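With one protein chain removed, the remaining protein chains of the complex are shown where they sit.
Think of it as A and B in the order they're written, each chain with its own count starting at 1.
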């Protein structure tokens, strides 16, 4: 028969896994509100200090560069028009202190009396547990425009 | 060394926080299906009795007014055409018996052979733990049309 102590230890491990999964959901849900409100520091804080973000030809390396993402001309133009960077519910695979999340993101851009989908992308987020919680080490974002590389990103 | 009792108490608190977070996800995920199926009472039941919802110039105060949301002419027209009120995965900050959820919502409206994005909004949901579970006390929805107020809503 399993001892109370063993049952408790098993439960602690299960709870930690649930916490990890929800923490990763929360981390990804924080991206859009940060960039759409021009909060560059808040966006950069989702990554580790030397984290990277590749979005097509754009490559951001390190938190200073990541914080600058909200200052690039395209981004400022979008925000002025009205935009929403929506990260969907991701598929998350946790392996102890690292994790991979895969999923979709879209940029909705205000135009006249509606919003157009300006970007629909596949994403791969590599994550690491840090003393401050889960952080992104590397994110790749590729447009779903028929390119095989974007499909490859969605594979397990 | 931590006693079994202390470990159990700590785990109970952690589990409660996870339950709170998922309950809030579920509450927000219930909004779209309620309004898109013209279930006014079900939509209103997501709020506390005297809950409020501000969406631009519309202000709904109390459950009776909230239930009436599905009967306003614009809403009836959208539902007849075909529409989807999609609330995305929110960013949730829980403080004991209250919580704030921030995130995006969109209204997709059927038009010819496709759906147009009729609204893309920033949302702030204020929530309270009640004997019946988490309920919305106040929701603000602002179009992401370049207005600074919508960006402010997305900030922490």
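Descriptive notes on the structure:
FYI, a contact is a pair of C-beta atoms (placed from the backbone, for glycine too) under 8 Å apart; a residue touches a chain by one contact, two chains touch by 3 or more.
Being a predicted model, the structure only gives us computed values, none of them experimental.
Taking the complete complex into account, residues 4-5, 8, 11-12, 15, 18-19, 22, 25-26, 28-30, 32-34, 36-39, 42, 79-84, 86-89, 108, 110, 114-117 of chain B touch the chain not shown. Touching residues on chain A toward the chain that is not drawn are 4, 7-8, 11, 14-15, 18, 21-22, 88-92, 102-104, 106, 116-122, 143-147, 150-152, 154-156.
Note that in this section only the chains that are shown with their structure count from here on.
Superposition angle, chain A onto chain B, using Cα atoms only: 120 degrees, a multiple of 5 between 0 and 180.
Here the CA centre of chain A is 22 Å from the CA centre of chain B.
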